[in-house]
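Missing here is one protein chain; the remaining ones are kept as they sit in the complex.
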Amino acid sequence: MEIKREPVSDLRVRQLTAVDMLRGDLPEEDIERYVEERVLTTTVDRAVAWAQGNSLYPLTFGLACCAMEQIHVVASRVDIARFGFEAFRASPRQADLIILSGRVSIKMAPVIRRIWDQMLEPKWAISMGACCSSMGVFNNYALVPSDKFMPIAVHIPGCPPRPEALMHGILKLRDKIQGHAPDGWRERYDADGTEEVLPDGDFSSADISIFKPGDTAGA
Amino acid sequence: MLRDYLPALVFLILGTLVGVLFATLNLIVARRAPNRSKVEPYECGLPSEVRAGFRFGISFYLIAMLFILFDIEVIFLYPIAVELRSFGKFAMSETIVFVILLMIAFAYVWRRGALEWK
Amino acid sequence: MPDATELELIAQELRDADSESLLNTEFHRGRAVLVANPPKVKPVLEHLRGRGYTFLASLHGVDYYPHEPRLGVLYEMLDRTRVDRISVKARVHTEDPHINSVVDMFPGAEFPEREVYDMFGVVFDGHPDMRRILMPEDYEGYPQRRDFPVGGEPVLFTYNEEQSYGKYM
Partner (left out) sequence: MSLTENYRKREESITLTSEPAGTGETHELLTLNIGPHHPSTHGVLRLLATLEGEVVRDIKPIVGYVHTGIEKTAEDKAYWKVIPVVERMDYLGYYFNAMAYCGAVETLLGIEVPPRAQYLRVIHLELNRIASHLVWLGTGALDLGAISMFWYCYREREQLLDLFEMSSGQRMHTRYFQVGGVMEDIPRGFEEKLRQFLKIMPPRADQYADLFEKNQILLERLRGTGICDRQTLIDLGVTGPLLRAAGDPWDLRKAHPYSSYDHFEFKIPVGTVGDNYDRFRVRHAEIYQSVKIIQQALDGLPEGPHITPDRKVALPPRHELATSMEALIHHFKLVTEGFRVPPGEAYYPIEGPRGELGCFVRADGSSKPARVHMRDPSFSNLQALAPMVKDAYMADLIATLAMLDPILGGIDR
């Protein structure tokens, strides 16, 4: 009489391999594959980057009209708390992301540089809005583009950018922190020949700072 | 006899270990990149206006002491409140005496006007 | 708004009180302006306050660049009971840009006068705290004057990429 054997379930197979593995008579490469499936191999940096990326503490810092849209990012519709960034810290000592939301006047630039210097080390800066990235609507004597005195990680266009745009910018920063940075427009459209012509020598955007760190002339 | 004090000893050691660890871990692991303005005090983004030899007023100290006094009183009530049934009547009366004593102190402080801010 | 005739009446009163206090009166699109002689601005404002214009709505500077005297200071007076507005204009040269401050009559004029000094360089004598208000303390030049360049960076194109001052710091 034919014993009706039910199909060998995947669970059954896993139990048998586990038993063999425990008894030690699993062939060599099967052990390798067995461990491979179960252990998430990573490096310390990627683990730290994963943690930092997912829990950025922004600084309560608003300059002008973009700050009004930045407040909307915290409000209930475009809720930044879904991604873990809603703990806005008031003091630069506890914050690791500064969102420059608004126009940076020449009187405010040394103050911002000083706050940036007083933030602790894994720190990033988002320049929100056209006025902050490139003096936007007011190309005049009173404004300073923020990447002239600060290393900026993400520029967000718009005047003011929508809260969703700021959210998108912060998520782009998170990808950048976690190692898989989205490629900029030059890579996306492989626009070779439009690279920024920088003078030779090692050159980081913080070096072209008009105001030396800690210098508050005019504050 | 010594054995039943072992948990307290282990608890003590673990407490100090964790305390010291949290205090010093930052000094060991943290990435240090000091610059001129990072070491200066943070005062709303400007060089601090507070002069070096500034002496805080006595009222702050007074308020702090009063707070500690009455806060510790509340902390003492917690363990009693948790295990009141097993302690029995004696603990209840003991707590009442304890609270009355502190109420007297509170009345004295209130009448002397130490709570109003000068 | 005081209509043309009432403006002339006020002007006539002022001239009777002090002959060279008023230089001219302007009436355009319903806006009455008394052009006052700069040293005599305070008596004119005092007289207007007597007539009921007790609220100094606004005090601001204007640079009449091609026409001399260049720097103008305008006082917008408001009579709150009759809801009536009149303006007083005083024009000074850039060589000696001095005018009396009205802070003792209208305490609200302190910030606007500092702003006119900051933007145009008109010094208000008798002002309690004559300093720049909007620009940094050590900023040279008066930005709002017509001959002050608007500044800002030239927009970079391929033909003027070389002169971009961001690069050759």
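In order of appearance the chains are A, B and C, and numbering begins at 1 in each one.
Convention: contacts are C-beta pairs under 8 Å (C-beta built on N, C-alpha and C of every residue); 3 or more make two chains touch, one makes a residue touch a chain.
These figures come from a predicted structure and were not determined experimentally.
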Touching partners, among the displayed chains, of the absent chain: A, B, C
Options B:27, B:50, B:75 or B:97, residue touching the unrepresented chain: B:50
Given A:65, A:120 or A:153, the one touching the chain that is not displayed: A:65
Contact with the hidden chain (one of A:80, A:97 or A:143): A:143
Interface with the undisplayed chain - residues on subunit A: 60-65, 67-69, 71-72, 75-77, 90, 102-103, 105, 107-108, 111, 115, 131, 137-143, 159-160, 162, 212, 214-219
Chain not shown, touching residues in subunit B: 43-51, 53-60, 117-118
Positions on subunit C contacted by the hidden chain, ascending: 28-31, 33, 54-58, 60, 62-63, 74, 76, 80, 83, 85, 87, 106-112, 115, 119, 129, 131-138, 143-144, 146, 148, 150-151
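In this section, only the chains that are shown with their structure count from here on.
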Partner chains that subunit B and subunit C have in common: A
Distance from subunit C to subunit B - Cα centre to Cα centre, in angstrom: 60
Mean-CA-position distance for subunit C and subunit A (Å): 49
Junction residues of subunit B, two or more chains touched: none
Multi-chain contact sites of subunit A, meaning residues that touch two or more partners: 219
Residues of subunit A defined as touching subunit C within the complex: 106-107, 135, 138-143, 145, 148, 197-199, 208, 217-219
Subunit C residues touching subunit A - in the complex, by the definition given at the top: 134-139, 143, 148-153, 155, 161, 166-169
Residues of subunit B touching subunit A in the complex: 30-33, 35-38, 40, 42, 45-47
